[in-house]
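The structure that follows is given in the form of structure tokens.
Note that one protein chain is taken out, while the other chains of the complex remain in position.
Moving on to subunit A:
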């Protein structure tokens, strides 16, 4: 029995969501083989060696795996899993993991379990459904169980001292009919990553426009070294980029502190942040649903309260 864990990398680093997925892989209790792909894969091998329970590292360095195109990555993963000792396959429920995991399932006739938030046993997991309004305990009957891991629900693994782990290189596996990568545009930010930040300051429609959003939210986020988030309403109104959206259809976050500014708290938004340890809500409407989940609420004008809060912190 063993677990194959897909590790996404960025330069020589393991991505934060993969560090969380590795925690879930450790909880399965079996030896872990880490899989890294793409031309940069080898650069992150040293970091993977610092994760405990890693038994073996498999890399495949073809440039075809750059950008993690699902039509290319899935046949490789399927070929490693097919007729193997792996009883589990684990990947982060990131944009990359969500994109290729179901395709692997289709190739192997397996039904993946998406977005797990708890490992009960090697075949049983808890996952949110209905925008987090119902938690389902799901048992898989498949011979090999494929899961994607919601990173906010698992603490990232710690990196210890490097251990002596065997590294095996596997060659490119012929891919399916695929789309080709054209370009990408990643929003550059000085702020911590939204998915893994300890503190998140989020703005909503109550901030009126983009200028006010920046003027009110940025200084507070800077003061707290926080990531910036937003409600769907704020994104739709063009106050900020869509990649900052917190909610059922955006990012799901579980920081130590979440400050919701001018956010009313629609079900879809609550789905994305209600697992934060401490929630603060600042809103002029005292009836706003956000107050029912907030540990501390303050009713009033965000344009006065937030600058005062920023200056007093």
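Here is the rule we go by: a residue touches a chain if its C-beta (ideal position, glycine included) is under 8 Å from a C-beta of that chain, and two chains touch if they have at least 3 such contacts; residues count from 1.
Throughout what follows, contacts and distances are computed from a predicted model.
> From the names "DNA polymerase delta small subunit", "Ctf8-domain-containing protein", "NADH dehydrogenase [ubiquinone] 1 alpha subcomplex subunit 1" or "Probable electron transfer flavoprotein subunit beta", which one matches the UniProt record for the unseen chain?
Spelling it out: the chain absent from the display is recorded in UniProt as "Probable electron transfer flavoprotein subunit beta".
> Among A:3, A:26 or A:74, which residue is in contact with the omitted chain in the full complex?
Looking across A:3, A:26 or A:74, the contact with the absent chain belongs to A:74.
> Among A:40, A:55, A:142 or A:214, which residue is in contact with the omitted chain in the full complex?
Result: among the candidates, A:142 touches the missing chain.
> Tell me where the left-out chain touches subunit A, residue by residue.
Answer for subunit A: residues 17, 67, 69-71, 74, 94-96, 98-107, 109-115, 124, 128-142, 176-187, 193, 195, 224, 232, 241-243, 248-249, 256-257, 267-268, 274, 277-280, 286, 291-299, 305, 308-309, 312-313 touch the chain left out.
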